[in-house]
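All protein chains of the complex are present and in place, except for one that has been dropped.
In order of appearance the chains are A and B, and numbering begins at 1 in each one.
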Amino acid sequence: MIAMAARTSTRWRFRQPSVIPGFGLALGVTLAWLTIIVLVPLSGLLWRSSSLGWSKFAELALDERTVNALTISFGTAFIAAVVNLVFGVLLAWVLVRYRFPGKRVIDAMVDLPFALPTAVAGIALTTLYAPNGWIGSLLAPLGIKVAFTPAGIVVALIFVGLPFVVRTVQPIMEEIDKEVEEAAATLGATRFQTISRVLLPGLLPAGLTGFALAFARGVGEYGSVIFIAGNLPYVSEIAPLLIVIRLEEFNYPAATAIAGVMLLLSFLMLLVINVIQAWSRRRYGYGA
Amino acid sequence: MAHDASSTLVTTATSETRLSRGILTAVALGFVLLFLLLPLATVFIEAFRKGPAEFFAALRDPETFSAIRLTLLVAGIAVPLNLVFGVAAAWAIAKFEFKGKAFLTTLIDLPFSVSPVISGLVFVLLFSSQSMLGPLLQSYDIQILFAVPGLVLATVFVTFPFVARELIPLMQEQGTADEEAALSLGATGWQTFWHVTLPNIKWGLLYGVLLCNARAMGEFGAVSVVSGHIRGQTNTMPLQVEILYNEYNFVAAFAVAALLALLALVTLVLKTALELRYSDEIAASRRH
C-alpha cells in the first residue's frame, strides 16, 4: 500500500485525494479512542518502567525469580505452540480434505477457546487433569503428573492457542490447487513426498504466523493457567502471575519492571509476525 | 480392470490411503476430544453433579445474580464503544490512503499481544491513589479503580481490536465504488454511510460484535486486577467463578461457569450460522 502511494504521488502528501467524505471525523475518532484507551495507559507503564532508571530496571528484570518466571512463560508457550502447530495443521488438513460425520460441529468447536472465558477453561482443565480427575487419574498410575506442574501450563496453553494455528492454516489449505498435487504425482512423487516437499512448504508462512500468534497469546495468558499451574515459584510460576504477586506485595517497581519486559517482548513478537507476513506475501503471494 | 487400477493409482497419488486417512482423522479428533470437548463437557457435568435443583439454586444466589448483572452492564457499555470505534477505524483505514496507515493498523492490534494482566496493571498504575491522577480523582470523589468505570476501561482495552479487525479487510475488499456512486447521485456523507456502506458490512459487523461481546463477558485477568473483588458489587461472572471455586462451592462455581460456557456455545452457533449464510462477506475477514 505504502509502496503504491509513494509511486503515484510526486510530492509528499499525508493522504491521497478522495471523494469519500468523513476522513477527518473517522480518523479523529480512531486516534482519540486509541490514545485514551491504549496509548496513554501503555506509555504510562513504559514511563513508570523507565523512571526506575536503567540499573534499577535491570536489577529487577534480572532478578532470579523474574527470569525464571519469564523462562517458564516463554518456554511453556513455545512448547504449546509447537504442539499446536503439529496438531493444528493436522486438524486443519482433516477438516479441509476428509469427510466424516460431525465435521461441521468439530469445525465450529475449534473456535471454542476464543469464546469460552479463560477462567472457565482453567477450572475445567484442572478438574480433568488433577490427580483425581478423569484424565489425571488415568495418568497418575503411570507416574505422569499434569495439573500443578509445568505440563499443566502447557495443557492450558494448548487449549487457548489451538484456534490460532487452525484458523490461519485452514483458508490457505482450502485454496491449494489440486493440480499441483497431480503434477507432483505424475512426476513420480510418492504421496509422502508430495506432502512433505510440495504441500507443507507452501503452508509454512501460514503455519508460522499461526504459531507466532499462539505463542504470543500463550506468553501473556493468565486466567486458564493460574488454576492448573500450582504456582510454584521457580517451577511453575508464570510471569503474569508474578506481576500480580508483586502487586500484592506492594512491590510496584518489580511489577512494573516485569510488565515492561513482557511488553517489549510482545512488541517484538508483533514485529516478527508482521515480518513473516510481509515475507510470505512476497514469496508466496498471500499474507497469512 | 485397467480402469480400476489407474483410478486407485490416482487416488493414492493425490490423496492418502484409506488407512492413513482413518489414522489421521482419529488422531485429530482425539486431540479435539482431549483438549476441547472434554473440558467443555466437564463444565456441564460438574454443574449438574448434584442435580438441576442445586444448579438453579446456585444461580439464584444474590451475589451470583449481581455478578451476572454487572457482566451484562460492563459488556453493554464496552461493546457499543468499541463498535463505534471499530466502524470509524475501518472507515478511515479501508476507504482512504494515508501515510502511516500500516503503523496505525499495527497499533490497533496491540491489545491482542498484551497480557491481560498488563492490561489491568496499566489502569492501576494510572488511577491508583499512589499515582499522579489518584489524588485528583479522589478530591472530586471519582472512583475508577475497584468500580464499574475501571472494569469497563479494562474490558474496552482487551476487546479494543475485535470489531475493527473484522471490518477493515471486509471494507478494503469492497472498495469505494458503491460510495462514490451514491455521492455522485447527490447523497450526503451520512446518507451514504447509512444506506450504502452499513448494509454492505452489516453481517461482518455483527460477526465482530459477537466476538467482541464474548471476550468482553469472559475477560478474567484484566478485570481481576482492577476489580477489588467486592462481593455483590464488583465481581463479574468470571471473577465470581473463581471466588465460588475458592469457597469449596464447586457446584455453584461450575453453575456460573456453565452459564458462561452456554454463552460461548451460543456465540459459536451464531458465528457458524453467519459464516454459512454470509460466507462471502465474512470470508474476507476470516482470511486476514
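Please note the rule applied: contacts are C-beta pairs under 8 Å (C-beta built on N, C-alpha and C of every residue); 3 or more make two chains touch, one makes a residue touch a chain.
One rule holds for everything that comes next: contacts and distances are computed from a predicted model.
Enquirer: One chain of this complex is missing from the view, so tell me which of "Sulfate ABC transporter substrate-binding protein", "Cytochrome c-type biogenesis protein CcmE", "[NiFe]-hydrogenase III apoprotein small subunit" or "Anti-sigma factor antagonist" is its UniProt name.
Expert: So the chain that does not appear here would be "Sulfate ABC transporter substrate-binding protein", according to UniProt.
Enquirer: Can you work out which residue in B:31, B:55, B:112 or B:127 touches the chain that's missing from view?
Expert: B:127
Enquirer: Name, in rising order, the residues on subunit A that touch the hidden chain in the full complex.
Expert: Looking at subunit A, the ones touching the missing chain are residues 126, 130-132, 147-148, 230-235, 244-245, 247-251.
Enquirer: Taking the full complex into account, what residues of subunit B touch the chain not shown?
Expert: The list for subunit B reads 66, 68-70, 72-73, 75-76, 80, 124, 127-130, 134, 138, 141, 143, 145-146, 194-195, 198-199, 202, 206, 209, 228-233, 243, 245-248, 250.
FYI, only the chains that are shown with their structure count from here on.
Enquirer: Using CA atom averages as chain centres, what separation in Å is found between subunit A and subunit B?
Expert: Centre-to-centre distance between subunit A and subunit B: 15 Å.
Enquirer: Which positions of subunit A touch subunit B when the two form their complex?
Expert: It comes out as residues 1-2, 4-5, 13-16, 18-23, 25-27, 29-30, 33-34, 37-42, 44-45, 48, 87, 90-91, 93-95, 97-98, 100, 104, 106-121, 123-125, 127-128, 134-135, 155, 158-159, 162, 167, 171, 178, 181-182, 185-186, 189, 191, 194, 216-217, 219-223, 227, 239-241, 243-244, 247, 252, 255-256, 259, 262-263, 266-267, 269-270, 274.
Enquirer: Touching residues of subunit B toward subunit A in the complex: what are they?
Expert: For this pair, the touching residues of subunit B are 10, 12-17, 21, 24-25, 27-29, 31-32, 34-40, 42-43, 46, 81, 84-85, 88-89, 91-93, 95-99, 101-102, 104, 106-118, 121-126, 130, 153, 156-157, 160, 176, 179-180, 183-184, 189, 192-193, 211, 214-215, 217-221, 224-225, 237-239, 241-242, 245, 253-254, 257, 260-261, 263-265, 267-269, 271-272, 283, 286-287.
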